[in-house]
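Only a single protein chain was left out; the remaining protein chains are all shown in position.
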Amino acid sequence: MGAADPFTLYHAPLRSRLLLGTARYPSPAILAEAVRASACEIVTVSLRREAGGSRAGESFWGLIREIGVRVLPNTAGCRTAREAIATAQMARDVFEADWIKLEVIGEEDTLQPDVFGLIEAARALSAEGFKVFPYTTDDLVVAEKLLDAGCEVLMPWAAPIGSGRGVNNAFALRALRAHFPGVPLIVDAGLGAPSHAVAVMEMGYDAVLLNTAVSRAGDPVAMARAFGLAVEAGRLAHLAKPMTPRDMAEPSTPALGRPFGDVA
Amino acid sequence: MGAADPFTLYHAPLRSRLLLGTARYPSPAILAEAVRASACEIVTVSLRREAGGSRAGESFWGLIREIGVRVLPNTAGCRTAREAIATAQMARDVFEADWIKLEVIGEEDTLQPDVFGLIEAARALSAEGFKVFPYTTDDLVVAEKLLDAGCEVLMPWAAPIGSGRGVNNAFALRALRAHFPGVPLIVDAGLGAPSHAVAVMEMGYDAVLLNTAVSRAGDPVAMARAFGLAVEAGRLAHLAKPMTPRDMAEPSTPALGRPFGDVA
Amino acid sequence: MGAADPFTLYHAPLRSRLLLGTARYPSPAILAEAVRASACEIVTVSLRREAGGSRAGESFWGLIREIGVRVLPNTAGCRTAREAIATAQMARDVFEADWIKLEVIGEEDTLQPDVFGLIEAARALSAEGFKVFPYTTDDLVVAEKLLDAGCEVLMPWAAPIGSGRGVNNAFALRALRAHFPGVPLIVDAGLGAPSHAVAVMEMGYDAVLLNTAVSRAGDPVAMARAFGLAVEAGRLAHLAKPMTPRDMAEPSTPALGRPFGDVA
Partner (left out) sequence: MGAADPFTLYHAPLRSRLLLGTARYPSPAILAEAVRASACEIVTVSLRREAGGSRAGESFWGLIREIGVRVLPNTAGCRTAREAIATAQMARDVFEADWIKLEVIGEEDTLQPDVFGLIEAARALSAEGFKVFPYTTDDLVVAEKLLDAGCEVLMPWAAPIGSGRGVNNAFALRALRAHFPGVPLIVDAGLGAPSHAVAVMEMGYDAVLLNTAVSRAGDPVAMARAFGLAVEAGRLAHLAKPMTPRDMAEPSTPALGRPFGDVA
């Protein structure tokens, strides 16, 4: 791959197509080991969870710095555009960087995006110079509005955050990919197993972002490595053009069996 | 439908395409009411469960006679061809009829057919003049052998008996239907809801047989009626030729979105 | 059912849970016959397609009046809130009624709702006293906003209009049903076969609306009757509480097969 498979997000060149969250690992050491095993280059960090000033927060930042990956701060836990904007601004101060994974949560059970607050915050933050990575639904019209608002990357969900269900709506993910061939699309949330990640990469998605599927696996480090390989396999497969499936249920020759005189 | 939609099983003309089992109802009265609500014309009865000579058995036969439907005795619980053959012979004595639903169970958990014992028993019973309704898997080669053994009806499973899962292998059921256009095919076992029954009727199956989905529903009588309507709806739909689904995920016009210079 | 299964939409009492569109039938006579065969009580009519003043339009209205069903005018073809509002107002004049099926299309290929224009138009029309039936996506947050805007019925899609794919996102439809137990929910668009209609009724949806699956079937009248039965079957099944499916793949007893000394 390498030179043959260029990939950038907001002009940053990348080799790995896996992004990892940093929440709910058994320990900081396991988090660090998992990130290394996955070969991922970007981790996302909740600013609210890891408050910058506290001692716990400091040691967490120290750890992330040590791993040597790029940090994509997120606005997890924000319920309004206003909250999300404030959190993003704080993140810029803390990290001295303008990347932000934008989450505006609209519903407590499914943790689904509030697409109204999302677009509002995306527009405001883009205007302030942020590079916005919006966590969004699979709605095509919303996607178009996020691009209009200044986003150059889209991150549709596969399923609710932390559900591990895999892709709830393959049709919608295919439609997004087909309608925005020139936009980097990252599936964010809901993947539970490497087979899910391979499937979305085979559809032509540019990358995947996940957290729980690794951090809550029996062995997070081995699972991180599995996802790293899976994403590479899926990308290779997409570029290598898979065979077209054939039905084969229909007989090619006159049918077996005999008609019975009196039967439908 | 009626005259426009003839249907026979071993030369017996039928209007209803639903067959019901008689096991595990809350009470005999509910069983009788469910059978009437479903408009089914054939019920299957386990000879082993309802031993002909006992008092409980007698009252059960009385009930079935009263409902006025045709009885299809079955060999449920038999594990070998020999057992199944003996049970079928006993059934012929009890019911003075030569129809038999042939079950030879090969595995305790999934209650799947033992296709080896099944073919052996089918051949022996057909030679003795029985009209055999074999409970079989979705294996095409097995189906061909059952026809060779003398069966004029096939009853492939959708899923394990009592599981209520619906169709486990839609490909295999479609292949069976396509390969044996002239043979009455009845899906037997595994359906859990009327939507499952409609789906197999839409595929072109001639009828469905079920038990647990009705007898263990919250309201068996209402569920029996629901299945009766469902089977009729599915048959009508099959004959009326459903529209062909369209994908629609691909854009018909040049794609939305803009390519970014540096992006895959 | 009847008395035992009350059902109202904006205080109008109804018996049938099937609503039909009126577009693309082979002939007006077949449309009329299909509506009667389905037993549906509400048909939806595109104001744009059947312009009130023209001669063709007049004969179409005459036909609808003759069938004796309630008309739900729709704003099909509208691309903005403004257009949809103007069309709804025209519909009120033509039909002297305040029911409106609100469509604001956001994308040409999938004909998906533009949820932004939809909410804006729903709010404006509700304020003017319209009874709004919004054609929407399966987004929970959008649903909540439509209720806030004054809608007392929601009509989420199953799949793109005219696709006949059935349910693209069963998770989302289940979530909508679970989150809005007191709101009449009608699946509108994308159903292609009666099995699809039964499945959404089994989930607890209150009704279904469809058009192409009937009008483009090989035999629209028979298909209309099939859908009428299907919707009834699905409703009955929902009320009768289906059995809980069981997996049954796992062995209940110590496993068959023998471990080989040297094997994983």
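In order of appearance the chains are A, B and C, and numbering begins at 1 in each one.
What we mean here is this: contacts are C-beta pairs under 8 Å (C-beta built on N, C-alpha and C of every residue); 3 or more make two chains touch, one makes a residue touch a chain.
What you see is a predicted model; the values in this text were computed from it and never measured.
Considering the intact complex, the chain excluded from display touches A, B, C. Taking the complete complex into account, B:A172 is the one of B:L47, B:I64, B:A122 or B:A172 that touches the chain left out.
Interface residues of chain C facing the missing partner chain: 5-8, 11, 140, 144, 147, 152, 171, 174-175, 178-184, 206, 248-251, 255-260, 262-264.
Although one chain is not drawn, its touching partners on chain A can still be listed: residues 108-110, 159-160, 162-166, 192-195, 198-199, 202, 212-213, 216-220, 222-223, 225-227, 229-230, 232-234, 236-237, 239-253. Touching residues on chain B toward the chain that is not drawn are 106-107, 109-110, 112-116, 137, 139-142, 144-145, 159, 165, 168-172, 175, 179.
Criterion: only the chains that are shown with their structure count from here on.
Chain contacts in this assembly form a complete graph, since each chain touches every other chain.
Of all chains present, the one whose mean CA position sits nearest the global mean of protein CA atoms is C.
The greatest number of inter-chain C-beta pairs in contact is found between B-C.
For the pair chain A and chain C, the distance between C-alpha centroids works out to 32 Å. Chain C has residues 109-110, 159, 165 in contact with two or more other chains.
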